[in-house]
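Starting off with a structure, shown below.
With one protein chain held back, the other chains of the complex are shown just where they sit.
Up next is chain A:
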Amino acid sequence: MIGGLFIYNHKGEVLISRVYRDDIGRNAVDAFRVNVIHARQQVRSPVTNIARTSFFHVKRSNIWLAAVTKQNVNAAMVFEFLYKMCDVMASYFGKISEENIKNNFVLIYELLDEILDFGYPQNSETGALKTFITQQGIKGQFQTKEEQSQITSQVTGQIGWRREGIKYRRNELFLDVLESVNLLMSPQGQVLSAHVSGRVVMKSYLSGMPECKFGMNDKIVIDKAGKGGVTNEAGKSDLGGGGSTSGKQSIAIDDCTFNQCVRLSKFDSERSISFIPPDGDYELMRYRTTKDIILPFRVIPLVREVGRTKLEVKVVIKSNFKPSLLAQKIEVRIPTPLNTSGVQVICMKGKAKYKASENAIVWKIKRMAGMKESQISAEIELLPTNDKKKWARPPISMNFEVPFAPSGLKVRYLKVFESKLNYSDHDVVKWVRYIGRSGIYETRC
């Protein structure tokens, strides 16, 4: 199991050091600094073995987090734990920076004591942790016996992510479908790979211990319901499509993963998503689709080398969705060779600039409606070099945001049941939003 945990600043000074196992000595702290942090470029793996000690590291801005062990630990678990620890720290004191860590070191030690015991990760749900580890000193002395046992049963319980007795005057639910659409296209316009990775992110402000049921236009469910000839109850509580462009009824989900609150065995057997939600913000599910993806933009590149010192670039982008919808924050990044000496750009829409420090022409368009087309052309002048190596021509990448789900996912219903309190599904105010963003959206040129 994890033998020790260290946090360093960018210089390799140790900010937090907590050792859980006797086989990890103080010299491990230095070994990591010397072999990994100070060796910057040579480190080519997130797992490093130095003198029979294994170091796992992740970086958050310029802070290094390292877990150390001498055993054959579950490597995936160690990384998951390190990410989780970052989440927990972020939810306590915001950004993970040297200053924040120094100012909160007592809190961090307290957290580390609680969420990692003898190197075994324990309950690390911030919802539960915040009930008894607070920044304003421990409430220990003020707690009543009932409160104490409530805390312990929550931390160890089946529903470790939610406490009892939550009350809201207004029961509200916010549901965001956030998708990032990834594309790799050949210069000829052939899709080399495309997939959507989506997340359903929720904010719930619900009283009591509500039971929720979430439904979407999952092909397997729809097909099943269609076959049975049952008119599904979803019709009446349909939350509306949110303006997806395609008329297709259902989507094929390649794979999905769920927050730990979702009953996995129920999903496996009935493919229904039911859960008791955590309070506040959380990510309900992640999913991935590869079929019938709506690619919001098409990039058509044309690069011509005119002699040895000049390049002509023309890039056309076409928006491919309903004309009534607007895409925002569009940015096209056209890489330029390292020996670029000057660039002249002409674009019909938006602003374009050559950024020498980034070796790219960055073309920004604030808004663009569907079914439109825009174009940029540039002349790039090059310094003559005798470097034999050809320019690698990195792909043209794109960023954007569209108000629909490129996978075609639609929320069919989200029902809330709370039998003990007197509010029903109809009383809950629900908000649904769809946002499609570019992931790695590249076209080779």
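One rule holds in what follows: a contact is a pair of C-beta atoms (placed from the backbone, for glycine too) under 8 Å apart; a residue touches a chain by one contact, two chains touch by 3 or more; residues count from 1.
As a working rule, contacts and distances are computed from a predicted model.
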{"item": "Listed names \"Acyl-coenzyme A oxidase\", \"AP complex subunit beta\", \"Coatomer subunit zeta\" or \"phosphatidylinositol N-acetylglucosaminyltransferase\", matching UniProt entry of the absent chain", "value": "\"AP complex subunit beta\""}
{"item": "Full-complex contact with the absent chain, from A:260, A:324, A:344 or A:385", "value": "A:260"}
{"item": "Residue among A:44, A:167, A:308 or A:426 that touches the chain left out of view", "value": "A:44"}
{"item": "Hidden partner interface residues of chain A, rising order", "value": "1, 13-17, 19-23, 26-27, 29-31, 44-52, 54, 56-58, 69-77, 79-83, 105-106, 109-110, 113, 117-118, 120-125, 132, 137-138, 140-141, 143, 145, 148-149, 151-153, 155-158, 160, 184, 192-193, 195, 197, 254-260, 263-265, 267-268, 283, 285-286, 288, 388-390, 392-395, 397, 440, 442, 444"}
